[in-house]
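For chain A:
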Amino acid sequence: MSKILSVTGLSKSFGEHRVLDDISFCLEERQVLTIIGASGCGKSTLLRMINGLETIDGGEIHFDGQTLGAHTDWRQVRAQIGMVFQSYELFNHLSVLDNVTLAPIRVQKKKRREAEELAAGLLARVGLADKVKAFPRQLSGGQKQRVAIARALAMQPRIMLFDEITASLDPEMSQEVCHTLLELAETRMTMIVVTHEMGFAQAIGDELIFLDEGRIVERGHPDDFFAAPQTERARRFLKRFEFHKGDRK
Partner candidate 1 sequence: MMPPVSYATGACKVFSLDYANMLESAPLFARAALTTLKISTAGIALALIIGLACAFLLYLRIPLAGRPVRAYIELSRNTPLLVQLFLLHFGLKVDAMPCSVAALAFLGGGYMAEALRGGLEAVERAQIESALSLGLSRWQTLCFVILPQALIVAVPALGANVIFLLKETSVVSVVAVTDIVAVAKDLISLYYETTEALIMLVLVYLVLLLPICLAIRHLERRVKHVAFGN
Partner candidate 2 sequence: MSPSAIDPTAISALGGLDVLLDANNLQRLAEGLLVTLKVAASSILIALALGIVIGLIALSRRRIVQVPYRLFLETVRIVPQIVWLFIVFFGLAKLFGWSWSGETSGILVFGLWGTAEMADLVRASVSSLPAHQTQSAQALGLSRMQIYRHVLVPQALRRLIPASINLATRIIKTTPLLVLITVVEVLKVGQQIIETRLLTTPAAAFWIYGFIFFIYFAICYPVSLSSRWLEERWNVGG
């Protein structure tokens, strides 16, 4: 296995507020890293920094042998790192197919025919073969999110970043999207998954990072983490997801 992404001593502040503090980790090819933590712990900021959507205040990100920063050709990096957002951000004026083919045609200069064949294949893979001609407004939230995944995959990225992609979906749709991701993990796609769904985090991850107040508090195999969290903070965090009859007083 070879290292594709490594983050060392990364930090980020918004004004006075320190969002990320001394974050370091490595991502091997074909590995799935899940990141969990309370809202506002810096998970999303971390992903956005890897995709050049936030500037780097301190520390370094290395991707495929190059150091990322202000002088990086982000277009070329982003073409290799796909990202999916919580709010889908489909292009509402384009059909599902055109949403998926836009970047391959404009960025990779693929022929339309070729791009459309690729897109049709990807849409079939995420279970939306029949929605190729539909417009975003005609889709459910879960379907939109699967289109967004296909759109990012169409660039044939080396890494995929998922930023709480099930957070605005109801449980049923969230299920669909989780399954799409699990299938993607089966194909040994390299990915970083930020999520609120603990069961899913455990199922999909090869490695797990628990972030709290901008710092990595715990890391390890998901099974170990959920079976026996080592730190008090992690235990407290996981307890929030448990409810008992006695909680109602």
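FYI, a residue touches a chain if its C-beta (ideal position, glycine included) is under 8 Å from a C-beta of that chain, and two chains touch if they have at least 3 such contacts; residues count from 1.
For anyone wondering why these and not others, all candidates are chains of the complex that A comes from, given by their letters.
Everything numeric in this text was worked out from a predicted model, so none of it was measured.
**Q** Number, please: which of 1 or 2 touches chain A in the complex?
**A** The answer is candidate 1.
**Q** Using the touch rule from the top, collect the residues of chain A that touch candidate 1 in their complex.
**A** 48, 51-53, 74-76, 78-79, 81-83, 85, 87-93, 102-103, 106-108, 135-137, 141, 144, 148, 151-152, 155
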